[in-house]
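For subunit A:
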Amino acid sequence: MTSAFLAILKRDLALASRAGGGGELALVFFLTIVVLVPFALGPDLNLLSRIGPAILWLGALLSMLIGLDRLFQGDEEDGSLDLIRASVLPLELAVLAKGLAHWLTTGLPLALAAPLLGLLVALPGEAMLPVAATLLVGTPALSFIGAGAAALTAGLRRGGLILPVLVAPLTVPVLIFGVSAANAALGGTIPFATPFLILCALSLAAIVVGTLAAAAALRHSA
Partner candidate 1 sequence: MASLIDLANPTRFMRYSAVLLPWLAGLSAVSLVVGFYLAWFVAPADYQQGETIRIMFVHVPAAWLAMMFYTMMTLSSLGTLVWRHPLADVAQKTAAPIGAAFALICLLTGAFWGKPMWGTYWVWDARLTSMLVLLLIYLGIMALWRTLDEPSQAGRAVAILTLVGFVNVPIIKFSVDWWNTLHQPASVLRLDGPTIHASMLWPLLILAVGFTLMALVLHLVSMRAEIMRRRVRTLTILEAERLDRLAAEGAPA
Partner candidate 2 sequence: MSELGPHASFILASYAAVAVVLGGLIASVLLDHRAQTRALAELEQRGVGRRSDRGRS
């Protein structure tokens, strides 16, 4: 069972590292959004540094959604999803492996790149690490909420736009606590730990709920 889990994980990581994998594209998209925001707001560095965590979080959220609709679609098309369904590995664990692979190739690079992009929005030095940390613990929630929605739309040919529509309202809590934890690190009345721990709790809950929902959706769509 462990070997099947690792096999799926390895396969998805290998697929993502090949050309056309979602990972680096999401990173480029992240960069593009962070670059676009100052053009809309103006080059006022004070303003940018004040809303910097929000820009980074919003950019990361949108970048996570890019390509998420392909999470199960490719497997549905080439039939490997049927093999996964038929294998001894519980579907929940298979979903967990795929979600983990998605996070490793998308969420993790985004979180690591966030301090660099923070330079563009004049993020103060002491906020770099907290922003990266909030993204690090917050993006798994996005991966797994997204995995649930991706499983619902796995059979769709033209499911590209429906997925963000489904996912966005559900990510409101993650966004709120991610940004407020990052802002708390910049100074403010609340300690960093309070929203940060709630963010961790949200991520853990999302991993459980998202995995169960995605597995249920895949089972029912068979």
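Worth a mention:
Assume contacts are C-beta pairs under 8 Å (C-beta built on N, C-alpha and C of every residue); 3 or more make two chains touch, one makes a residue touch a chain; residues count from 1.
On how the list was made: all candidates are chains of the complex that A comes from, given by their letters.
Everything numeric in this text was worked out from a predicted model, so none of it was measured.
Comparing candidates 1 or 2 against subunit A, the one that touches it in this complex is 1.
Residues of subunit A that touch candidate 1 in their complex: 148-149, 152-153, 155-156, 158-159, 162, 165-166, 168-170, 172-173, 176-177, 180, 190, 195, 198, 202, 205, 209, 213, 216-217, 220-221.
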